[in-house]
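Note that this complex is displayed minus one protein chain, with the remaining chains in position.
Our next item is subunit A:
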Amino acid sequence: MGKKKKVILPPELPQEVADDEVEVSDEDVDFVRENLKYAKFLTKLDTNSINRHVTRVADHKEDELEALYEKRNRKAALLKSKEEDERYVDPVDALPIKTLDGELQYRTAKGSKSGDITNENKSASWIKDSEKDTGVVKLTKAERRLKMKKSRKEAKKLAEEETKVDPAEEKLHSEVLAKVEEDLSAEELFAKKKIRLAEVGMALIENPESNIKSLKELLQICDDDDHNIVKLGLMSLLAVFKDIIPGYRIRLPTEKELEMTVSKAVQQTRSYESTLLHSYKAYLQKLITLDKQPTFHHVAVRCMCSLLDAVPHFNFRESLLANVVKNISSSDDVVRKLCCEAITSLFINEGKHGGQATLEAVRLIAAHVKFHDCQLHPDSIDVFLSLTFDEDLGKSESKEEKVKHKKKRRWQNQEGSNQVQGSDRKKARQELMVKTREEVNADFKAVSFVPGSEERRRMQSETLSAVFEMYFRILKHSMDPSVSRSKVNAVAASGASGSHPLLASCLNGLGKFSHLIDLDFMGDLMGCLKKLAGYSDHFDGSSSESCLSVSERFQCCLVAFRVMRNNLDALNVDLQDFFVQLYNLLLEYRPDRDRGEVLAEALKTMLWEGKQHDVQRAAAFIKRLATFSLSFGSAEAMAALVTIKHLLQKNSKCRNLLENDAGGGSFSGLVVKYQPEAADPNLSGALASVLWELSLLAKHYNPSISSTATSISSMASMDPAQNQVYLSTTSPLQAFKDLSIERELFKPTGKPVSLNRKRMRGKDFVIISPDEVQKVENTIDEEEVKCRLEEHFMVLRDIAENERLRGELNHTLSSIKLYKEYKRQKKQRDTSNT
């Protein structure tokens, strides 16, 4: 026990116990022999540390000393318990420890243990990711623990003493450190540094005011050669900064202010703040430089993102933002995701920074997009979807102000009437009061963190204009054929995202913020969308082959409709060109290639929700959708059928399509025959056709589709006068989603059903097990077939020959019979004659 204990608890060996008094058990001796390495390590360390401890302990006052001892004891107990849990149970160790002051210590020091463990956990959580790849320490657990214990103690002492360092000790200290460092192997150093980090970090978080200086030390640690240490240092600094950065922006005092004499407390705060700010700046600079090195890229980005997330109000936000935005379209998924999340949280938690950062971020991203010529990852634009714009902002405020003004005026008027009677002195005093009140208000406004509604309104509109400017830039860019063509080759290799990676998310954004678009932009926007959707005037001659995918073109139509619908309550504009586009796009839709939801949504917004349609157009769409639903999956078919139903309900004249005779009567217009391939729904002459598709669809394998088709075909009997008796409640999008879910569910059950069907059919025909068929197919070769056939036909020929001969025989026999008969009759006649 003795020797081991000496190692672990150097202060406990002191003076009283002489060496020969210590009883050394046999097991201990064995252990030491077995692990000579330990012993060596001990002997080297012993002199230094013990010397130092003794001298240091002597410096302490009485009660401090006591506290120190108690602390150590507890530590010892903790160590012991841990050791016993995991390693081997030394029978001597298992006994309670008798300390110097005669106290028996059992292994019950849970409280302190948990405290310590949290420390470790904390550092461990920072370490986690880096430790995974590199931190595999090859020492045994126990060994490492010993060393850790040792170094941690030293570190703790260092930290404790740091506030009142006197030079002599410092010297000693550094000497000791130097020696220790020589001795320790690389792993030990690593562990030591790790622990040092943890200690300093904890101390900082516990009491930032007094320990603020140690930020510099942490920063120095980050200059280490060891990559892992640097990473750990960055992470722990991040945690520290997150914790100690105040909820306000620090403004360094001006020179004039510095000259003024101030109280001690103010002085202290100032120095604290300036230190914090300087080290924060240094930290950021370090992050930015490290960001460029591939090994530290992830860590640096993670640090910056979480800083941006946690303290967007603090100084140096601009550089932080600039760096995060720079990485927002990184090809590395992790980095990109981190950055996007940081920006999104910036947008969502506007209260943290009062909206200013949002504006900056949006501008930066817009500039980024411009710089990269719109060739970015769509994620970088998708963050805008989390922007929120408060429309009511300012409106109510201004009203209130007006009311206030009125009240104020009234009040002032009253006051004025009073003042006439009041003396001059009173007047002066009142003026003074008003003045001071105004001043206080102004100060409050300047100081208070939340900007006024006016300010917020201004910022919001600026943000909005930046966002739309960027969206329009992307649109313009994707419209420019020369650019797209030159880029197509480059991008074609890179992936399937097409030459306009940003377009889809740009369209999403436009759809979302469509209600905020200014009317003046509307015309241009519509023109852009129309071109993008692939519409070209026939007389232009230049058929603009659009390189957009069908889904994207659907989306263009969709966005155009949204924009129109959201803006034009007053005027009902009929977007004919987009209808033409949709009509033609339906033909190009491929279930697997294109996104069905977009189609369903387009159907919903354009046809299902649209208020009025031409009869011709509605009929054309009905006919085309019916044809369409025949050839596609059940989900798309369902969406189409729901739309058809809705259109038929709204347009009673279109129910002519359900009648049994083609021709369409007087409604059919100038086009008498249905032209399925016409590009213009108005000229397709769909009213002259009959919806035969429905009777086919009524036999659809999916029961819901067949029932819908049947219900649609029964609409013919509805009284044409009674319009819109009941309107279906499910939208195409809803129907599509329902059925696509159903399809997912249907897949596993599909097999047994088909088997059943086969069996049912099997009863009608000859049952041949597939195995037999295969056998037969396999065994018979051509030769054999030839032989068999030959035989077969031989037999057949023989049979035919046989039959022929028989017939001949019969014939001869009968003729012989006849001849005999004739002879006999002749004889009789002759005899009768004679």
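The definition used in the following text is that a contact is a pair of C-beta atoms (placed from the backbone, for glycine too) under 8 Å apart; a residue touches a chain by one contact, two chains touch by 3 or more; residues count from 1.
Criterion: contacts and distances are computed from a predicted model.
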{"item": "Listed names \"Translation initiation factor eIF2B subunit gamma\", \"WD40 repeat-like protein\", \"Uridine kinase\" or \"60S ribosome subunit biogenesis protein NIP7 homolog\", with the criterion being the UniProt name of the chain not displayed", "value": "\"60S ribosome subunit biogenesis protein NIP7 homolog\""}
{"item": "Options A:470, A:526 or A:642, residue touching the unrepresented chain", "value": "A:526"}
{"item": "Of A:250, A:683 or A:698, the one touching the omitted chain in the full complex", "value": "A:683"}
{"item": "Residue of A:387, A:615, A:658 or A:733 in touch with the missing chain, whole complex considered", "value": "A:615"}
{"item": "Sole residue of A:575, A:598 or A:690 that reaches the chain not shown, by the stated touch rule", "value": "A:575"}
{"item": "Sites on subunit A contacted by the missing partner chain, in the whole complex", "value": "519, 522-523, 526, 530, 537-539, 564, 568, 570-578, 612, 614-616, 669-672, 680, 682-683"}
